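Every protein chain of the complex appears in place save one, which is left out.
Up next, subunit A:
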């Protein structure tokens, strides 16, 4: 028996270690416990380069306005960071109107830009505020190659109904369940589209399957530099079927009016072209979020060069 004791002790220790990492939500990520102290504003971001660049824009304008800022980037999915936001451990987060609404209210059916905003205002948990969104949006799309668009005279999603051949769209798994997925295309536009799941969220594998002709359509997010690079055609959505995903700062009550004003200046300058340009410099030049954000903010006169302090 004595010989076995260390094994059991080890197992017990392991079990303890495993269970003590657990939280109520099996999928929840551990937040940074040091965050949110000392009156600093904590800026978070999703694990998505484009989101992190915008978070860095927020962080740098806040610093310029004289706030102390802590960065807590690359936190993964909403169920990992939303509890931290609600608990006030994160104060500023770049969000997308449509997806956040869908997360907060699965049954939300609004799709117009304004309706989504209003619905969002009503469903946000107490203590959290959605500041004015930017024009820039990063949303799902029905995108085709320029050759395919020309061959079939495609401009809007509705034109797909006229195409004779079988159509396949390559997208993440969740596209199936979205109101603007294949079901929506059929209902709203009368177009029959099959779905092929490639799970890299509109990344290189998705892009390749469109360019190689494995699929005729792809769900490429509209702020992706690849659209310009390959002259891809994003089919228009006159019926507003696709959920708008305008970017906005989601803030906690620790963000006072002056800080909110600084953040809204960023949103005001962030047009669709500007967001794509930001993404292009992070992708093509492999520049760090910090450098990309600083260059952009200086260009738009939102911060002084070299970070020399400027109050207000």
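What we mean here is this: contacts are C-beta pairs under 8 Å (C-beta built on N, C-alpha and C of every residue); 3 or more make two chains touch, one makes a residue touch a chain; residues count from 1.
Please note the rule applied: contacts and distances are computed from a predicted model.
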item: Hidden chain of the complex, named as in its UniProt record, picked from "Xanthine dehydrogenase family protein subunit M", "ATP-binding cassette domain-containing protein", "ABC transporter permease" or "Tol-Pal system protein TolB"; value: "ABC transporter permease"
item: Touching residue (missing chain; options A:147, A:176, A:256 or A:304); value: A:176
item: Selected residue (touches chain absent from view) among A:68, A:150 or A:199; value: A:199
item: Contact partner of the left-out chain, one of A:209, A:272 or A:295; value: A:209
item: Where the missing chain touches subunit A, by residue; value: 26-27, 79, 103, 170, 172-174, 176-177, 196-200, 204-205, 208-209, 212, 214
